[in-house]
Each structure stands twice: as structure tokens, then as C-alpha cells.
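Every protein chain except one is present and positioned as in the full complex.
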Amino acid sequence: MLLNSVILVLREVLEAAMVVSLFMAFTTVSQQARSFLLKAILLGLIAGGAYAYFLPEISNWLEGVGQEITNTIIHIGIYVFLMGFLWLISRDIVLPNRLVKGMMMAAIILAISRESAEIMLYISGFRSDHFLLQSVVSGSLIGLSIGVSCGIFLYHLMIALKPAAAAKFICVLVVIVGSSMMSQATQFLIQADWLASTEPVWDSSHIISEHSLPGQLLYALMAYEATPTWSQIIIYLTSLLLMLIVILSGRFSRAISHV
Amino acid sequence: MKSIRLYLLLILVATLVLVMFVSLLKGYQSSIETAQQLFDERLINTAELIASAHIGQNTVDSTQSPTSDYLFFQIWDANGQLLTRSKTAPHIALSQFEQGFYDVNFKGFRWHNYVHPDPQFERWIIVGERSDVRSSMAEDIVLATILPAFFGIVVAAIVIWWLIGTGLKPLKTLSAQLSSKQADDLRPIELAPLPIEMSQLVKIINQLFWRLDQSFQREQRFAADAAHELRTPISALQIHLHNLRQTYGDNTEDWQLMQAAVDRMGHLVNQILMLYRTAPEQIAAKAEAIDLYKLASEVIARDYQQFEKRQQYIELIGESAQVYGHLFALETLLQNLLNNANKYAPSKGHIVIHVHPTEKGVRLTVEDDGPGIPPDQYERIFDRFYRYQNENSDLQLPGCGLGLAIVQHIIEMHHAEIKLTKSAFETGLKVIIDFPAVMNK
Partner (left out) sequence: MMKYFFICMAILLIPIKSYAAPPVFEILIKDHLFYPDELVIPADTKVKLLVKNQDATPEEFESYELNREKVIPGNTQAIIFVGPLKPGTYPFFGEFFPKTAQGRIIVKESGK
């Protein structure tokens, strides 16, 4: 039970830890206070609690695919806020601008709410079984600490870079994480049958299995699928391209305004 | 501010957790695999054991078979007839009759079954074990070795925290030494034993101190020597000027201006000598209890002429107050303050001096109703040779700009504090000096 808890919690925490440490590094690099990020984390946990609490009802919405659609909206939301963040900073609108803060907070709240809801549901399932609860909670704590350790590493890796390089690195990671959100959203739409399911384009499970540790890490980083469908690939690449266009158009308009 | 200690702790513990996790995960997986293999072998052995124990084709009374909650067996003949079973086993075949391992659900549990062919009696033996019991047993074995490692991380974090603290101790000592240093203490820092990483830093700091000390000493020596050397020619100049005025009469303005300039030069040289001769060691050596009120009245009486000349009203208010200090230095301090007040207060102006004991020691204030100084100039007027020039007045006063620098110097030597504010008059400056009750010896 213990190892299951470790893996399950780690999987969920990794994704949220990535978004949080990206933004933590961004605030550090731009030499701003980061108390608003802590606020966002707390709000995200509260939102996650609410999501977990109302999940039975949410699941019944829309002929039983409410959960998939809610998850889709959360993932698209994260993508949109990350895109807004990129749009602002590529136009030199930086911290402590309130809009930038708002985008960062919204993305963190959404990311944490979905991941924490699953953890809370998982742990709450064991509340009557004290024997299992103990190992589940300790496993979850271990998973949490590993996820947070990864976040700390990423954070220190980024702030060790020169500020300009760090900003670029953060942008690249935001683009990768953002696009992976859209890929996951597509996955949920297929599961809800709102998008047609097609045959997988390839099967790379013999190279990197989704069960393996690298597979899990890649999943957290860029929603790695061993058997993706065309719609997933197309939406992933389109989202990636859109974010790049947003960054480049910002650079371009800035260059013009400077002339 | 970023703490090196916290940074090191976080990054070290994070590294420890990640490295340990990846290696433990690998270890866990292979241990669990080994354990499962072991359990599978045991299952095969059990099946063989049962095969050898139940000889013959007869149906055994199942209730007397050895049973347990997490193990069952069935024996089937080639025609699919149940020959015997353990108490917990069902009457239907739980797996297809083909040698191998199968997982099935039954009785609310997941079972791991082994189907064993017994060609001697043409029968099938099915042995099953509860999957959850198997895995929890396997996990218990593996966890017993792994869990201490995780508790070890907590211990390691505490030890790392302490070790980093110890490792950073020389840095802490250095910053403590630097911050506790007096402004004029330029002695080199002594740290032993000095870590290699910091020796360069301490060396550079000490070199800096040494150079600073050297240049200070040079400046002091030069100023004192120059002033001393200048005293003789100035005295000679004054005597010759006096003789010349005697000889040629002194009615012209040029004579008076020349006399004033020579007097100013003499005053300047005396002040410079004063400034550099009152070294802190001298103060400490010659410190004594002095009644500041009495001293103030003496200084006023001595210099009374200059106030009278400008028809200024001077007042000393207060009571007897003991200060521990250097008599000559304190006299100079009072003289300088009164000179300034005399200079800047207008003719028929007012000068008020207060001396009274306070909770912390003795407070001396000198107020005048002169033009005063704007607050943004308060810091600068203590600089050597700086003279505040009021743009609105064309008042050109004699002076060299050393008076307040000397005041500052004396105050520092007595560990006193000086503050400037507006005076109680409509205009003018108020100088507040607080002497400590007991001077550090």
C-alpha cells in the first residue's frame, strides 16, 4: 500500500510542483516577493477540497461525463492563463503588475486544485481503515516530499542560471507544460466521447513504458503517451505553436514600439 | 535575504531524497519480484506436496483437509470431476486446466492460482493464495529494510543542519568580529583556525585595514607635523607684523585685514593641533570627574568679552552635573560651541546654555537666535573644513571650518551623542549633547 501511495501522490504532486517552482523561480529572478504564490497554493488546496467533495455530483453532469469536462476546462484554463502570462511578459509587462500576478495565481490554483483533489479523495477513502490509513498517509508524505524535492531542484536549477537565461528557460518550460495541458484536455474529451476516438498513431511503450519512472516523469513534464492519437498530436503541436507565436509576436511588437 | 545554511540544507536534503528514492524504488521493485518468485515457488511446492499426500482417486472428506483463510486447493480428475478440496475452496474450477499461474476473483478477494498437472493420476491440482496477503507479506519484508532509510532522512536533515552551522561558524565569527569593531579600530582580524576558503577574504580585509590605518596615521602625522612646523613662522609673522604696525602706524584697512588673516592662520594651526593631539588614549588616561556646569560658567566668564563686544545676551541655566572626561577637551568643546554661537547669533542676539543631569547622564544644549542651518545640512557641517554659507546673507565670518569637526571628535572620544535641531527662538540652531553617566574607561 505504501509504495502505491508514494507513486500516486508523486504523480500528482510532480505536475503541480513544476508549475509552482517555475513561478517561484520567476518571482525570484524578477526580485519580487512571492507571498502571493503561497496564497495561490492555499487557495488551490481549498479549491481541490471542494472539487473532491462535490465530485460525486460533478460526475453525474452531462450524462455522466461531467468529470472529464471539468478536467478539460481546468486543463484548458491552465493553458489559457499560462498563455496570458507569456503574452504579458513577452510585452515587457512584468511583476509586480497585478495582471501578471493574477495569471500566475490562477494557473497555480487550477493546477493544484485538480491534483490535490485526487490525493484528497484517495486518502479519504482510507479514513475508516486505520491500519491502512497509516501506511497510506506515510506513503503520501514520502511521495509529497519527493515531489517537493524535484520542485526544489528545478527551482534552484533555474535561479542558478543568469537572469536572462533563466527567463528564457522558464518560458520554454511554460510552453512545454502548457501544451501538455492541452494534450491532457484532448485525452479527457476523447474519454468523454466529445471527440472521436481514433487508432493510436504509434506505440512507443516498448521504448519508454508509461509504467516506468522515466515514463512517469515525461508524463508530468509533457503528458507523455505511449499510444497517442492524431487529435492529441495535432492539438499538442498547435498549442505549442500558438504559445511560440504569442511570445514571438510580443517580441516583434516590442521591437516596433522601440523604433 | 537568502541564507546559505537554508539553501544548503534544502538542496542537500532534496538530493538525498531523490537519490535515495530512485535507488530504493529500484531495490523495492527487484525485492518484490524476488519475493513473488519465492511465493510462486512455494505455491508449486505446495501443489506437489498435495499431489503426493492425496494418493488415489477417492474423494476425501473436505472438511478435514488442512485449511487456512488465505490458501486453498482443489483436486480435479481428467474428466473435470472435483475429487477433493479444502474447506475454503469452491465447488467450481477456479481456473482452466492448463499448467500455469492465473489471477481470479472469488469470495471477495483476488487469488493467485497455480494449476499443477499430475500425470501419474491424471488429475489437476489447483492451489491458490490470496493476492493481497501475498503482496502485503512481500511488502512487509521489503519495507522492514526500506523504512529505516526514510526515517534516516529526517535524522540526516537535522545532522546536516547542525553540520552546516558548524561549517559556517568561521563566517559567523568573522561577521560578528567585523560588526563589533569600533569605527576607529583598524587592528587586523584574528581568526583561528582559519578555513582555506576564508583565508583569502580575511587576508584582503586585513590588508585593507592595514592600508587604511597607514593612511590615517600618515594623514595625522602630516597634519600635526605641518601644524607644528607652521607655528614658529606664524608666531614670527605675528611679531613682525606687530613691529611693522608699530613702525608705520596701523590706520589703513590693509593692515587690519592682514592682521586678521594672520590671526586666522594662527587659529587654524592651533585647531589642527588640538584635533590631532586629543587622541582617544590620552582621554582615557587623563579622564576625571568634571562638573560640566561649573566648567561652562568658567568658559563663559573667560570669553565674556567677545559676547559683550556684540552686545549679545548670554544665559547659563541648569545645575551641577558630573561628567567623566578630559578637562582640556571638554573646555575646547564648550569654547568651540560658544564661539560658533557668538559668531552666528546677531548683534544683541540671545544665546542660552543648559546643563542638567538626565536619566542617562548629562545633557548640554547650546541655543542661539542666529540664521540657523537647514536640516539637510546637519550631517555635513561636521565635515572638516566645511563651512555652511547662508546664500541670503552676505555675512562673511572669520573661521576655518574645523570647529564642529573638533567638537565631533571630542564627542566621539567621550562616547557622547550630538544632535542638531531648531532652537526655541524664531530662528537659530540648537546643539544637544548627551554625555553618558559613566564613561567607559
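When the chains are written out, they are named A and B in that same order, and each has its own residue count from 1.
In the analysis below, a contact is a pair of C-beta atoms (placed from the backbone, for glycine too) under 8 Å apart; a residue touches a chain by one contact, two chains touch by 3 or more.
Every value quoted in this text rests on a predicted model; they were computed, and no experiment measured them.
*Asks:* Which candidate, A:L195, A:A220 or A:L240, sits in contact with the chain we can't see?
*Replies:* From the options A:L195, A:A220 or A:L240, the contact with the absent chain belongs to A:L195.
*Asks:* At which residues does chain A meet the chain that is not included here?
*Replies:* 1, 4, 8, 55-56, 59-60, 63-65, 67-68, 118, 121-122, 124-126, 128, 187, 189-197, 199, 205, 209-211, 225-227, 231, 235, 238, 242, 245-246, 249
*Asks:* Contacts of chain B with the missing chain: which residues?
*Replies:* Interface with the chain not displayed, on the chain B side: 103-105, 108-110, 131-132, 135-136.
By definition in this document, only the chains that are shown with their structure count from here on.
*Asks:* Could you grab the centroid distance between chain A and chain B? Build each centroid from C-alpha atoms only and quote it in angstrom.
*Replies:* Here the centre of chain B sits 38 Å away from the centre of chain A.
*Asks:* Okay, in this complex, where on chain B does chain A touch?
*Replies:* Chain B residues touching chain A: 7, 10-11, 13-15, 17-18, 21-22, 25, 28, 136, 139, 143, 150.
*Asks:* Can you check the complex and tell me which residues of chain A touch chain B?
*Replies:* Result: residues 1-3, 142, 145-146, 148-150, 152-153, 156, 213 of chain A touch chain B.
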